[in-house]
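As you look at this complex, bear in mind that one protein chain is not there, while each of the others sits in place.
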């Protein structure tokens, strides 16, 4: 409710069209449902264009089911549940219409398969081992209604693989560049394209990669411009912001 | 030169319109000038839409002057020189048309003041002390042709300051959220807007902020969606990617 | 035994009411029982108002049973055993009157259920996944005799959930703010209340949260005043100090 | 403005005592002044009991003067300016009534010297070198109206110094324990008192103290209960929360 | 295809010996096979002298089999598969000719046992516990055609063991020095030989070795000259670069 | 063989009492046995007073058995095997005379139970949970022939427990102070005794203890003098150096 | 005052030889002087054999003078002031009899030059650049009455330098091994001697030495036995504990 709407509301009190008590109700009504263990944000789609996403880690299967049910009951589709273990997915799948992807541990409830996909997000990865993170990004972006092109295993150790796909990169509105180890892919991609690049460090590697720290620091320090970074292994976060960028309207 | 153009070129050899030697020249001509200490990328504006930016730190004033002169000679305007010390600015200002901003240590050579500004980037900051980083972002975005609205000192310790400016935030196509210390601003902003948010951690603070690490980690771990992060104190990087996003064309 | 009591004791030697040997005994008598593997502090309740708490991690079930039995034999009630695994709880439950909470891995022996609860501690959490830590804090505070109000899943990504509960926060004498990931909740809460805030970082999250480091650093660097921090996942510690603060007597 | 007050306001519209426009004004009036570079929070004293504190680091002397003047003009007293360099203090002192303490780099504008001091905060320190941090805490607490007792250089390497002052500690409503190096003081104090302890790690030391990290980690991991920690060298933060605790009213 | 070859190609178009379409084909033909989940680099042996190596970690057994089959089908021998778990090896062994070494988790497909071994690489280790890493280096170097001498358990705590083998070290063209814990072996070896030394830190140790960090930092800071370092536990990387050095041709 | 002995040897060549070949043999004979995977140091007891100790971690049971057998065959007694898992102990126990302690994972082969114990080492610990590390130190010191007094669970949170045992501490020739969490015990002990203190940080704790880092840093930064530190959880190392100190001969 | 003395004291009350008030005085008399900013420990020499040492860093010259004067007035000799800057030394030298060593920034007040030196401490260093730390250790040990032999620049990159001095090492009762960079010296020395070794990491080096962290971690993880470590650059601490060990009496 913006200022203009508020003024209308207040005027309607003066005009007697609305009682003060009813107006108070409208002014303070909490746009969420309180489940005790969770406070479900039913207005997020209105406020932000995308409904609440459920972070599965650290929640019991029962809590996940409760939150998802609440969202579904309010009519939500394409409800994303991230970091959903196979065991929890089994429980959740028994109570609702779940599409589960085991590699990226991602669940989508009440999938709207017929949704039109728009724009163009390209997801490039350094290696096959980064695939779980890539798929979390790809499936998230697709569930949010974006066209996604997968360009996997085009790491910088064999540059010609990437260069041969320049025409794919040049068609992107946003590129998601996913890499573990030294995390150099976003820097190289960033120097080749003119659209925004979202960099995703992965925990793939060993030793002095320190769980993805090497790739994270590399990406934050990229000498290429036009790059921003999300958390280690955060395919969901990359898919989400890429969707927001891809769906940008043109300048009036 | 894309594949289609290459085929045209090769055909024109066959047709005799072009000698093989001239074709080779076209195929391999390096799109840069080699100054010995630097290799200036003259084609970057063609390839990426924005000319090369000069990173002033660790270069002698003479090297900076040489690189800038080379870019200027090829007709570039609004040449950005980041991390430009006041001393180096004095040297550079003596040899070219420099607009220098001391707080963010940013130089702009051959400023095109009449450039039309488009769209809407909002830069929100946690506190007055973050101003140098904010201005680096703001001036970068303005030099790249974007409308910028400054919303400084709206940190989360006094939430009403931020909430009272919701109408400003809601008009943004991109928000740059700048904060030091606990770096909470992007999370709060991210929950209020429906456009992409670029988060910039600053090194403001002391003790266990470890030079900006506290804010960086907080922003990478934001529980809000739609946020991506640039390096600590990297106002330039935020302004640059925000410009790319702000200038997105609409979906066909 | 304070100085005044000591002087009384010494005088009673002079007066012959006490032999020097008996006085020495009183002066050096160790206020603890030595079990070999543990030295149980029987006077802690006298000295500090709360009896000794047993840290279950790294102890064998047998050692835990021994220590608890020793405390119980001296009449202690509401004996807290933290970090008590389900297996150790089974062993302990077989030998004494144990109330066990599996989520926070907390045991309470000889629970005094009728104890009057006083004051008002509000425990706010960023998300449902923080619930184990919250419950450790809540159950600790309740066992120590405090009224506790739970305000779970009111994280900063959906600020209206927290703002709608301002009336609850404003009734608190102490707030415990629990959050993982970017740990922003205490900063926001700290800007809204006028009572002390105890911040608890949790290890919830992944990637660059580094086991709770992101939330810890954020909380230590809070730009809000009136906040102090306990160890990562240390719900017990937060409940304990909150109890001390909540039970403060008024200024004379 | 709480819900009841809001209802009154809305009723007065209905009754015609207030125009909708005036009511809107009351509902949205921002309780702050926007200086461009800073947004001064004039209502903080009402909302939180203590006026806004100015963090001097990273601000120009001119900005500090502007913010302080704004606060002073609204009638504030005992305005704290932390991390105020001697140079900035000279500029500030020329424009207002400043009491400056160089060791802790703390300024107090419009000091209300006659304010009654209440309760009892004891500040204990490990060594003489921690004195700057201690004084920041002590002066903050005194400016906020608390009685402060200084117990400096009572570190654990000579335990009898601390034990001989047990009677001082036992009179405290809150203890602030300040230490660098191994940061053991709060653990020892915490085992001796029954009031809340606020621990302040300092950056005093060298080598593997890593700028105060050793003391910080030690304090967060204290085996004593009843301790919470503030940022490294954050004497102000300790003084502030200690004041809140010291001034607690008794349970009804 | 170097510039000279390109010119020849272009000339043959002019001469009509080659159609423009065929020339384009030659110019852009990607030297790899795209398996969807992986892009296999078939030209690496031509470009770099050694075929592609498969990093087994983070890939499904099916993906590994697919990549190996693709390489084998193009005639590759001695195909290395690193970080190959025993389970994955079982799957892979069922579909191709696999030699599997469980200790270093290394597989070699289509081993060319008759290959001549040249030069001299000496692998020295600090202790028996480093043996898995040593064997990864040794087997890699042998598969790449190098003579390898193993000098295990000659750590610096018993210097005479190393000194008694000086004659072995002095016969090396390259030394690989492998050590965990304090990682001192490369420094000592580096002071005794006149050939290049490749240092490999291992994660052997506990406590403040932080997963190999202690050895890594020690090796990077070696006071001996002529040492370069690979990642923690990276026996493969050490064997690979040692092979390159060992096989160097003499200066013309 | 010192210089004097060498000269004798060389003289005996001149005198014909020894052939040059035999002399060479004596000069270069390696004082160890090479088992391929290990080089056993048979002279260590001669050179350093204590035989070689076997580090069990990262070795196969077979390798451990081989090394121990080799040492035993040369007549060694009280052969220590540290970090010996229960499974490996079972294998080892089947082939030799093994005394195994499961808590500290320590094996002693061919225990010489009748050995006279000398001097006085006191091992003090912060808590019962540190017991595994304490016992590793205690059993090591006893196997090396030292009298050991155990003073467990005397941490600084209940100082009277430690103070009541001052008479025990004052009888020590060396104190080993073991603590996890904040690691304050050595600082307090160091201020009370006049003998050397060996500090052992343990990994007991959670959250910001970072696997023992908190205790390690605290101990390295102790404000008490006369303290030196060994690795995290390194009970063996503490017992070993304490033995060396305890057995010091007096100044002539 | 031990238990026996206390009993005597109490008996003398009974016998009337001492009044209860005088006895209390004796029991509680604080063995220190309170200077306000410092509490000087006059009994430390009695309790621990060595007088209080003044840590100069973070204290004003005036505070240092005050503390030193207090110690000197009670008759102390060889008063050590560590981390004493040249400027502070100038102030201190004007008020008392100061011997100042600029390289290690160490002051000694009222030097007792005629003191007999006993035993044998050998200080070995990796390089000339470690000399400041070495001298802090050497001068501390000499001031405490120990014979010191300096063995500088015998780092492991040129092992023969160390091996040629084996006869010096073998005469030591304690060795202090000082090294920066990779910190390997203590491990090598530890394998050659049979006396305790105190390892001192220095901050000498650059890059990944992280201010001495590389050497510190290396030394903590030494594969040689009989080594304990002090803080980075803590020459004083090494000299102090080495003195305690060197002066050990023989076993009765």
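Order of writing sets the chain letters: A, B, C, D, E, F and G. Residues in each chain are counted from 1.
Assume a residue touches a chain if its C-beta (ideal position, glycine included) is under 8 Å from a C-beta of that chain, and two chains touch if they have at least 3 such contacts.
Source: prediction; values computed, not measured.
Residue in contact with the omitted chain (choice from A:9, A:208 or A:238): A:208.
Listed residues A:181, A:198 or A:238: the one in touch with the omitted chain is A:181. Of the residues in chain G, those that touch the hidden partner chain are 127-132, 152-154, 158, 160-161, 164, 204, 206-209. With the whole complex as reference, residues 126-127, 155-159, 180-184, 187-188, 190-192, 205, 207-210, 213-215, 217-225 of chain A touch the missing chain. Those residues of chain B that touch the chain absent from the view are 28, 30-32, 36-39, 41, 43-44, 52, 55, 57-59, 63, 67, 83, 201, 203, 211-213, 216, 231-234.
Please note the rule applied: only the chains that are shown with their structure count from here on.
Separating the centre of chain C from that of chain G, both taken as means of CA atoms, is a distance of 40 Å.
Across the assembly, chain B contributes 3, 127, 158, 191-192, 207-209, 220-221, 223, 225 as residues in contact with two or more other chains.
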